[in-house]
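All protein chains but one are shown in place.
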Amino acid sequence: MKKNSKLSGFYLGLIFVLMYLPIAVVIVFSFNESKLPVRFTGFSLKWYQQLFSDSAMIEALGNSLFLGVVSCLVSAVIGTLGAVGLSRIHWKTKGALEYISILPLMIPEIILGMVMMAFFYMLNLPFGMLTLLIGHTVFCVPYILMEVKARLAGMDPSLEEAARDLGAGPFRAFWDIILPLIMPAVMSGSLLAFAMSMDDVVISIFINGPRLSTLPIKVYTQIKTGVTPEVNALCTIMLAVTILILLIYTAIGKITGRNQKNN
Amino acid sequence: MKKKKSGAVWMILPLYIFTIIFVAGPLLYMVALSFAQPKAGHGVEWIFTLENYKKILDPVYMQTFTGSFKLALTSTLFICLIGYPFGYFMAKLSDKWKKRAMIFLMLPFWVNSLIRLYGWMIILQTKGLLNHALKSLGLIDKPLRILYSYPAIVIGMTYVLLPFMILSVYSSAEKLDWSLVEAARDLGAKPFKAFWTVSFKLTLPGLLSGVILTFVPSMGLFFIADILGGNKIVLVGSLIQEQMTRGSNWPFAAALAVVLMILTTLMIMLYRKITNAKELEGVG
Partner (left out) sequence: MADTCLELKNIRKSFSKDETVLKEISLSIGKGEFITLLGSSGCGKTTTLRIIAGLEMPDSGQVFLDGRDVTALPPEARDVNTVFQNYALFPHMTVADNIGYGLKLRKVPKAEIKKRVSQMLELVQLPGYEKRKPSELSGGQRQRVAIARSLINNPKVLLLDEPLGALDLQLRRIMQLELKKLQKKLGITFIYITHDQEEAINMSDRIAVMNHGTFEQIGSPDEIYNHPKTSYVATFVGNANILKGKAEELEGDKVRVSLAGGSVLAAADGNTPAKAAPVTLAVRSENIVLDESCQRGLLAEVVEKSFAGGLLRVVLKLTDGTEVIASRYGIDASVQPGQNVTCFFEPENAVLVDVEKESGAES
């Protein structure tokens, strides 16, 4: 038995190493002196300097951040209100609506990207930030919707009734009781959606228009056209940001977990 | 509580409107488009035709479909071979190590998939780490050309989709009652026989749902083939993208998407069925 567990431990370790290898390689070579990611010739921060002086890259970053934040905010409002609303009505179309609204998570991204491109073209919408915002909101809403829905399902319905009973109108009860209690779910759903928005290439590339670039698109084209160590530096920064987001996410998760216990 | 109801209606209204216009709308438009005739430029002639679907049956395009299918199958096979033991072993860890393994598993999941693929590019390139290592070990004389080849795409697909398989197998192996395996051993089954007749059978639903979770997206992840395959291998995803941009044949792209969508939906339905069966098993 002992031999077995050693063997399986070795296997798990090996696969984990393979999983982290490409990430480690990217980080290491971002500090490489040489332009070619072949041999480590010396420590240098010059690719970071170069990256920060690359105005196109900075602009792409700005676009991505703006896009992520705005589409998350819009999605948070639509998704949260929608989840709360859905928990209260019993229409026949409810199931269908719920299904369609989480559909963007289930169909291949490429389809989502192409249909939106065709659809926006038909509507004569100018391709650019507006179309990107709509497109990202489409796939951000389901994350928030599902998180909030799960949170609501675990919530005691008599909490709201208690507020009404004590003299709060429907709006006040929502504001004082429901909203603070689902806030962690809204936050964690939004963070997840934000991460997805910052990660998306497939959908964005169809609807970004000729002039506008997001950070993932920029990285994608750079990787495709040729290897530049600048991308390594960028990747390392993106990695750091992702880990930061992840830490915030788990922190929120912990708070949520604690609150859940309180119920 | 009439008031509460009307409040709820206002709350779901944005979701309703948004979903119908920007999710259902484009998808329905795609279906309509797939039956229209292409015109020069991005133009579309609204005349009903089945030509776009017939065109898919053209050997050139059929090849793309079968090629994508083969690639998806190959990748899924590798994912199964690597992911199943991983998920199974992980479920056997102590609670403390389970938690740690889970964190380690999820972390790369969160890192931009482009970054991770780029890392593989660095490793796989002709003058890259892999060849360097193999050479210094004396296993090869000439560097292997792995990047921009079929194996590179398979590696990329396997790498990106592996966590889905692991999580799926893990969640079903975690629920496994290990005393059943012990009972089988106790009754005289050899270790492998005990695994095959008890553990494997009971974790099969997890494996199957993992297969679907990885097979469906691998049909559409065109950028992996693009980055690691260097445009040499055309997949359905790449074909759709090409038809939307350079080819300018939107109705054909729509027909391709509809077919892909139908395949996906079938897969998801199958998945639902399997997970339902899994739940039933849990009850019994």
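Observations on the model:
By written order: A and B. Residues from 1 in each chain.
Throughout what follows, contacts are C-beta pairs under 8 Å (C-beta built on N, C-alpha and C of every residue); 3 or more make two chains touch, one makes a residue touch a chain.
Please read all numbers here as calculations on a predicted model, not as lab measurements.
Considering A:Gly42, A:Gly167 or A:Pro210, the position touching the chain not shown turns out to be A:Gly167 (whole complex).
Panel shows chain A; residues 156, 158-159, 161-170, 172, 176-177, 180-181, 259, 261-263 of it touch the chain omitted from the view.
Basically, only the chains that are shown with their structure count from here on.
Across the complex, chain B is touched by residues 5, 8-9, 11-12, 15-16, 18-26, 29, 36-39, 77-79, 81-82, 84-86, 88-89, 97, 100-101, 103-104, 106-111, 114-119, 121-122, 134, 137-138, 141, 145, 170-171, 174, 195, 198-199, 201-202, 205-206, 216, 219-220, 223-224, 227, 231-232, 235, 238-239, 242-243, 245-246 of chain A. Of all residues in chain B, only 3-5, 7-16, 18-20, 22-27, 29-30, 33, 42, 82, 85-86, 89-90, 92-93, 101, 104-105, 107-108, 110-123, 125, 127-129, 132, 159, 162, 216-217, 219-223, 226-227, 237, 240-241, 244, 250, 253-254, 257, 260-261, 264, 268 touch chain A in the complex they form.
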